[in-house]
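Quick one: the structure is below, questions incoming.
A protein chain is absent from this complex, but the other protein chains hold their places.
The chains carry the letters A and B, assigned in the order they are written, with residues numbered from 1 in each.
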Amino acid sequence: MGILEVKGVNKRFGGLQALGDVNLDIAEKSVHAIIGPNGAGKSTLLNVLVGKLIPDTGSVTFQGQSVLGRTPFQINQLGISRVFQTPEIFTDLSVLENMLIPCFAKRDGSFRLHAVESIESEKSIIEKAEAMLEEVNMAAKRDMIAGSLSRGDKRRLEMAMCLVQEPKLLLLDEPTAGMARADTNNTIDLLKQIHASRDITMVIIEHDMHVVFSLAQRITVLAQGTPLVEDIPENIKGHPKVKEAYLGESA
Amino acid sequence: MDAIILQILNGLDKGSAYALIALGLTLIFGTLGVVNFAHGALFMLGAFCAVTLSRILSLSHVVIDESRKDFLGNPMKVEVPYLHEWFGPEVGATIIDWSVPLSILFAIPVMILIGVIMERGLIKHFYKRPHADQILVTFGLAIVLQEIIKYYYGANPIPTPAPEAFAGSFDFGVLIGFDANSIIYPYWRLVYFGFAMVLVAAVFSFLQFTTFGMVVRAGMADRETVGLLGINIDKRFTIMFGIAAAVAGLAGVMYTPINPPNYHMGMDFLVLSFVVVVVGGMGSLGGAVAAGFLLGVLESLASMGWVIDLVPGINQIIIYLVAIVILLTRPRGLMGRKGVMEE
Partner (left out) sequence: MLGLNTKDTRLLLLVIALTMLAPFLLNPFPVDSELAQFNAGYPDLMQRFVIFGIFAIGFNILFGLTGYLSFGHAAFLGVGSYAAIWMMKLLTMNVIPAIIMSVIFAGLFSLLVGWISLRRSGIYFSILTLAFAQMSYALAYSVLTPITGGETGLQAKISDPRILDSNAGEFGRANLFGLQMSENVSLQVGGWDFTFNAGYYVAAFMMIISFYIAIRIFRSPFGMMLRAIKSNQQRLNYTGLNSRPYTLAAFVISGMYAGLAGGLMVAMDTQVGPERMFWTASGEVVLMTILGGAGTLIGPVLGAGMIKYMENIVSKINDTILHQWFSFMPDGLEDFVVTVIHPFIGKGWHLTLGIVFMLVVIFLPGGLMEGGERIAKLFKRKKGSGSGGKDPEHHPTPKPHVA
């Protein structure tokens, strides 16, 4: 049994079957990519995984616990972090402050009114944040306003913010969308390094086949809301059904 | 029963004003995405259009009337309106008497012009700014507009009567089979309600049946896509702003006989109109109109004697109470669309 199990998930929007009988079993500590042509239901599936959408039928369990009906912050507390297609960071705050917020957030999500302590007095938390910035090569930019970073740096920062919470599962929604080739390669290297250095499962939703085949250990191909094939990358490459799904769309 | 009908009727004219202002607010919000806190001021400016026209019409000059003597035995000085001289006393007097309905013709171009100037001169620069900034700058504009009016027209309400023909009341009860004198209703309030209905119908059919309206509706639903089709949306939206200003203005013009206009009437109505818009659902034209009438009538019903005896003070707070309940149970209001102002 994997870390994340999706069983018989269906989701309709009016007359449109967005997800039809999706079953997924994502193995612990693997890198699992979900690919598919436009409109295949990738984003809908992701939104189901993070609690933003509730499926009509089926179940989603993370380490044996159902994620359905939980709010995004509760799902995060289970140990699932999410990287967005366009980096979601605190654009008005400095890079260091962006890092400090996940460091201050308790894993159990409990609210603590630390309104009188100064941030500067929390030495151990600052050290933790700085160490993480070091790991993603952003230590030099700690005092910059996050909104003024380049796209690649924003992405790094977002990933660092997720990783510092030591999630068990990291969901990545097209992490290299809109990036230049050099930035894309940097991001691939960073993700590889992240996966190698900690016990983490990654689910990547991606358009860019270069990224997918550089990273993924298993690939699920989604077409019209239904998983077509699931296999290791070598077998996906020449798979007739996959070709059909993609060619069928472009034809 | 007759008391309830009377209160419903009383609620309709206030509801009409709410509905018209809320309709304009929603048009502006739906098309331009701007929260316009100066919309109440447009209502007030409309009312003062009526005041202005009635003053212009009664402009007079002093004539020495040899046939009449004052108490010292000198020839009396009489003020004669120019209109009396030009059209003869009778026609002149009728024109002055009808100044409020005539103001409609005067107010339409004036209000459209004010609306277009406002949009091009100020609002345009706030499309990309946060909603809070839009609220704040239009809030400032509302203060400025009302202070200008206060400067020129003073702080006191200015009585502006309806034409003689509509001055009285009539027995509405008899018409629908109640005892005489049970439901006495002023003519002008009925006129106002009818006028509001016509105006609402005009705006809706304009949006529904003209190509212009179709493009605007498409733009409200998805501005970017319509822009991509090579249609100049901005220009149409400017015109829509003018129309929304005119609707608010006309609502104000016709309201003057019901409530003598003063400089802060816009703010009084604005607060309630915003509640109306939110209850109806931001971005929903039908919702705005429906909620306007609904809240107007509810407010009126809540001020009935036995209701107040039952729940003291309910007439003062009913609108806000309804707004709170609706916002908590139906986050998007009665007919709100998904994804409007939810970021």
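Operating definition for what follows: a residue touches a chain if its C-beta (ideal position, glycine included) is under 8 Å from a C-beta of that chain, and two chains touch if they have at least 3 such contacts.
Nothing here was measured: the structure is a model prediction, and the numbers come from that model.
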Omitted chain's touching partners, listed by label: A, B
Residue in contact with the excluded chain [from A:Pro102, A:Pro175 or A:Pro227]: A:Pro102
Among A:Leu16, A:Ile54 or A:Ala140, the residue in touch with the chain that has been omitted: A:Ala140
Absent-chain contact - pick from A:Lys11, A:Lys154, A:Lys168 or A:Arg218: A:Lys154
Hidden partner chain, residues of chain B it touches: 35, 122, 125, 129, 131-133, 135-137, 139-144, 147-148, 150-151, 267, 271, 274-275, 278, 282, 312-313, 316-317, 320-321, 323-324, 327-328, 331, 341-343
Residues of chain A (touch criterion as defined above) contacting the omitted chain: 50, 71-73, 76-77, 81-82, 86, 88-93, 97, 100-102, 104-107, 109, 111, 113-122, 140-141, 143-145, 147-151, 154, 161, 165
